[in-house]
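As you look at this complex, bear in mind that one protein chain is not there, while each of the others sits in place.
Then we have chain A:
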Amino acid sequence: MASSEEDGTNGGASEASEEKEATGRRRRLGFLATAWLTFYNIAMTAGWLVLAIAMVRFYMEKGTHRGLYKSIQKTLKFFQTFALLEIVHCLIGIVPTSVLVTGVQVSSRIFMVWLVTHSIKPVQNEESVVLFLVSWTVTEITRYSFYTFSLLDHLPYFIKWARYNFFIILYPVGVAGELLTIYAALPYVKKTGMFSIRLPNKYNVSFDYYYFLLITMASYIPLFPQLYFHMLRQRRKVLHGEVIIEKDD
């Protein structure tokens, strides 16, 4: 769910046409936009690589996942929050993806990081956290290096292959990690009544974070399959040159 795999209007019928489209798109992008996006994607690739290495080192030194989140949380929060810029990239048009799709994907990541793992400390040592952290890390390293190489016009086939194949496993793994983590947080949220507003109050509104979390979990049911099958369709188009007649819009 939180794995951002949207390719926007791209997705040509063959590798050649995708690269041609990417080049065509880039010719219309100003020098400044290209330079900024290249820098951005290199920085994000590096950031998530640092996270990956930190996680591996922690596990090798400590032999346990307990305390792993705490040790990488600052870096995670920094780079994941920085990704909000991707919404701006879509808004100003230098990236062809829809603002809504990017918004949903980035928001779900921000939600997990800030409103779940950061705010609900007891879940930080759950194994499910490691599950989604690993999924996110591998996904993002692949995704940002894909964009970097595309912008530099030298896309190794293996990066493209990784981008359109890793998600098959990583996506469900990440979703499982996220759902299990939210589920683990429920008892604590119910007990403390955190982030909730009760009646009476002068703005005549109420909010129950416990039920909000339940509804969020339920929303994965319709949303995850749609995103997953969309990625599968993109994969068939890009890697196997299949021409797919889309359903009515």
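The rule is simple: a contact is a pair of C-beta atoms (placed from the backbone, for glycine too) under 8 Å apart; a residue touches a chain by one contact, two chains touch by 3 or more; residues count from 1.
The working rule: contacts and distances are computed from a predicted model.
Hidden from the displayed complex is a chain whose UniProt protein name, among "Dynein regulatory complex subunit 7", "Gamma-soluble NSF attachment protein", "Very-long-chain enoyl-CoA reductase" or "Calcineurin B homologous protein 2", is "Very-long-chain enoyl-CoA reductase".
From the options A:31, A:157 or A:203, the residue with contact to the chain not on display is A:203.
The set of chain A residues touching the chain not shown comprises 199-206, 245, 248.
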